[in-house]
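Take a look at the following structure, please.
The complex appears here without one of its protein chains, the remainder shown in place.
Up next, subunit A:
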Amino acid sequence: MALTAVPLFLPGSSPVHRLGAGAKLLGLLGTGVALAVWRSPWQVGLALALVLALHAVARLPLRVLGRQVVGLAWVAVPLLVVQWVLASWQTGVGVVGSFVSLVLLAGLVTVTTRTTAMVDVVVRVCGWLRRFGVDPERVGLMLALGIRSVHVVLGLAQEVREAQYARGLRSSPRAFAVPLLVRSLRHADRLGEALSARGVDD
């Protein structure tokens, strides 16, 4: 059973890796806006070529790109056919090409940016929202607790799954979900006590 949740980040030292997380996210946002406005076949082709060039600059293994392309193909190919028949091939290439380039670019940002750097960007952006009552430090704490909780609950799930097998309740979703939730809620109680002991409520 694959009960692991490794981040999608792949370490490296290319210029794409070294670029700041905020800059990469801004670039992604800009590309999204640009591709919503300009989507003629040659503009989309240029965008796709640039995204592929960036993949090459980041020196990522080809299987990273291949996995994403396979994941996209099941939706991109039928959509291209539908748009070609219903509208024109130009529309099809524009719609499908812009969506494929954006997903690949977003994937590139994720693979080349450390999770902690992303957390820092989220906390920094939340600093601008301070006047609306958002506490950036609390957001950072929640992100750290959330990442930790994924591992905690996966561990609990493993325990519950083993208990379920031991009792012979192999395919009962209820016999899995109820104990998992109750154990998780009890863990949350202890976590809450630990947080208030550290003065989070004050």
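What we mean here is this: a contact is a pair of C-beta atoms (placed from the backbone, for glycine too) under 8 Å apart; a residue touches a chain by one contact, two chains touch by 3 or more; residues count from 1.
Basically, contacts and distances are computed from a predicted model.
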{"item": "Which of \"Bifunctional ligase/repressor BirA\", \"Phosphate import ATP-binding protein PstB\", \"Biotin transporter\" or \"Aspartate carbamoyltransferase\" matches, in UniProt, the chain that is not displayed", "value": "\"Biotin transporter\""}
{"item": "Identified contact with the non-displayed chain, of A:19, A:52 or A:147", "value": "A:147"}
{"item": "Where the missing chain touches subunit A, by residue", "value": "1-3, 5-9, 25, 28, 32, 68, 71-72, 75, 79, 82-83, 91, 95, 99, 102-104, 106-107, 109-111, 113, 115, 118-119, 122, 138, 141-143, 145-154, 156-157, 161, 171-174, 176-178, 180-182, 184-189, 191-193, 195-196, 200-201"}
